[in-house]
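Down below is the structure, laid out as structure tokens.
A single protein chain has been omitted from the complex, and every remaining protein chain is retained in its original position.
Think of it as A and B in the order they're written, each chain with its own count starting at 1.
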Amino acid sequence: MENYLLIPFLPFAAFLINILFGRAVLKEKAHWVSILAVAGSWVVAVMTLRDVLAGKTLNENVYTWILAGDFKVSVGFLIDQLTAIMLIVVTTCSTLIHIYSVGYMHGDNGYYRFFSYLSLFTFCMLMLVMANNFLQLYFGWEGVGLCSYFLIGYYFDKKSASDAGKKAFIVNRFGDFGFGLGIFVIFLNFGTTYYAPVFAQAGSLAAKSYNFLGFDVHLMTLISLLLFCGSIGKSAQMPLHVWLPDAMEGPTPVSALIHAATMVTAGVFLVARCNPIFSQSETALVVVALTGAITSLFAATIALVQNDLKRIIAYSTVSQLGYMFLACGVGAYTAGVFHLYTHAFFKALLFLCAGSVMHAMGGELDIQKMGGLRKYMPVTYVTMLIASLSIAGFPGLAGFFSKDEILWMAYSGSSPVGKIVWASGTLVAFLTAFYSFRLIFLTFHGKFRGTHEQEHHLHESPKAMTIPLMLLCVGAVAAGWVGIPALIGENIGIHNGIAEFMKPVLGHAEGHGTHGEELIVMAVSVVVGFAGIGLAWFMYMLRPDIPGKLTAQFSGVHKVLYNKYYVDELYSAVIIRPTIWTAKNILIGVTDAKVIEAIVNGVPAAIGGVSRQLRKIQTGLMHHYATIMAMGIFIIAALMLMRSW
Amino acid sequence: MSMLPQMFFGYFASAIVVLSLLVITRKNPVHSVMWMLLLFFHIASMYLFLNAEFIAAIQVIVYAGAILVLFLFVVLLLNLKEELQADRFIGTWPAGLLVSAAIFVSLAAALQKFVPGPKGNFTIDLIQRVTHTKVLGQVLYTEYLFPFEIASLVLLIAVIGAIVLAKKRMRSH
Partner (left out) sequence: MVPLNWYLLLSAAVFSIGVFGFLTRRNIIIMFMSIELMLNAVNISLVAFSHYLQDLRGQILVFFIITVAAAEASIGLAIIIALFRNKNTVHVDEMHEMKG
């Protein structure tokens, strides 16, 4: 616990070393610095987790960052159960992905740059989860946003990649604006931005209303919703989800690290961290739950028809994030964080497998052009199959426990929308199983549908890539075993460890139902999972002609889904085009050309004109200067005289 | 009450003014230098009048002996023939006359209001008893020792500077 400062600052040191010396000195060895630093962080994080398990927590200010009147912000660290879990998730995924990148990015021009950004990202994420005040949280929040911009636009010479980077950054700004306002409102009402006093007072201010933009609103609802704005942006929820699928332009390890395992979960982390505030507002919780439910359903339906390997997984991420919010919204923060934790493993694994497939296919992403890869890349196949089983909720795997926990909490909890979100969650579970296995069947089974050249090139990925896959696979299988529900745990003598562990921070939501009901909920989720897998098998293995027929039959629906509900087009029409029109016609045409340029060019022109006249005074003749100087002497003498007279 | 001091002063003062005018109006710079030499001797005499023998001495030695000789050297280095054919004054000389006359008028006008400050300790008796050079030396080497040392540095720099400036540049090409 004493060395906790090493956790964020080791990666930061690696970033500094790589960015300063990477190009000239380290070159192809740049990964060593980063990997050692992140692995070091992981070791310290594990030691920290051990201490936290032993009941030690820590809340300490290290350095006064801003001090202005009553306003004080420190660089401070809070390590409790929630932080410890996040530390493990972040450092584990980050370490494995760093190692994987050695193989994946081999021979890339910006090798050192890639690793320095990865380390900087890790640093920011760790600062985010370890913060003990909202401002430092915001620092980390913006830091990971910045790094995701760097990394999505990593192939900046490709227009689509740099556009995707900008899109991610700008869309996130919308959410972060709300988040920033939320922090302001917190400071105005609580007089501090530290978690501890804010959460302590949250209960006593629960009834307060606050004048916001001329409306009297319930203070806690306001704060919660403003903070949730940030979560929506960062965790790619409706309606700000559009950046995440585009973010797949970045290198695949980035997709795995940022857009699956860590950064996008920051929104969930924020809601979980601020649970004392959210719990004070029924309205906010309902909003969170419904946003999560709608997003997860929405993204899952889009994922059904996509053909881009990484996009399917990206929409699956959006959908699973919706699941986590759904959990938080029904008050089951522990279940949300639990799903976050298991999801990190199997989703990172899915992405890394996708990267491995891409590696073999020479960058091809269209699953319609794959097939039969099972023979060529057995390790990738097995690990991806396990990850898909996990996400589909196959009993005993990580995804099963966390998903089941969420669904049970939604069904049995006290939330007014609990039953609705349970129903939608169950539907999403079915869809998830279906599209995950559509992906598996189309990619790894059947006959190869690509070119001969590609077929000739197919191979298993190098060890640096497959070993992280195997390690993550262990996580995808076993990560859920810390949260085996009491229903099963009682029979085999294991109790629900994570719920106990998280209780001091997140409270413990109790389900109000009988064991029978719980069994039914569990059975339903298992059944829909198998049904989804079965349907996918039926449609893509047994009768491959069906999908085509369905597409023809429901071409309208297919088109809407394939085009992602036209959300991008809608934004383009409503926001982007008017903005560009305004920029072009008003800002460039009038403000810039007529006003600013007139000033910018007019002032120098005026100065130039005056000085062209003034320079005539400078004759260059010594006598003129001397005469004027003597006249000056006379004038001064005369003035002195007049004063004394 | 004798008129002798006033008469002496009248002679020297008018001589100084006339010589000054001659210095600045001669066409031939050599003549100017010669008139200036005479002017400096007159000024030195005036210092003797004012009980400042040492100053009078260095006026002759430094100004007349060193500085003027320097002037003379420089004048002789230049082209005298051309100089004798050129105009003496710039075209707009009345402007200079006006300004200098104005300065003279304002200075003279200031004298009307001039009130001398309090008197110091170095009475004429004291200076005559101890001798002027000794008194001056005592003050200079005690109270003004530091400025005195600086003055030596100024002279050193002037020597070096004059050499550097007047030296013929070795052209490499």
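Here, a contact is a pair of C-beta atoms (placed from the backbone, for glycine too) under 8 Å apart; a residue touches a chain by one contact, two chains touch by 3 or more.
Nothing here was measured: the structure is a model prediction, and the numbers come from that model.
Residue-wise, the contact with the chain that is not shown comes from A:A630, picked out of A:A39, A:V286, A:L550 or A:A630.
Hidden from this view is one chain, which touches chain B at 5-6, 9, 13, 16-17, 20-21, 23-24, 26, 29, 32-33, 36, 39-40, 43, 46-47, 50-52, 54-55, 58-59, 62-63, 66-67, 70-71, 73-75, 77-78, 83, 86-90, 93, 95-97, 99-101, 103-104, 107-108, 111, 114, 116-124, 135-136, 139-140, 144, 147, 151, 154-155, 157-159, 161-166, 168. Take chain A: the residues that touch the chain left off the picture are 614-623, 626-627, 630.
Here, only the chains that are shown with their structure count from here on.
Here the spacing of chain A and chain B, counted between their Cα centres, is 87 Å. If you check the complex, the residues on chain A that touch chain B are 623, 627, 630-631, 633-634, 637-638, 640-641, 644-645. Across the complex, chain A is touched by residues 90, 92, 95-96, 99-100, 102-103, 106-107, 109-110, 113 of chain B.
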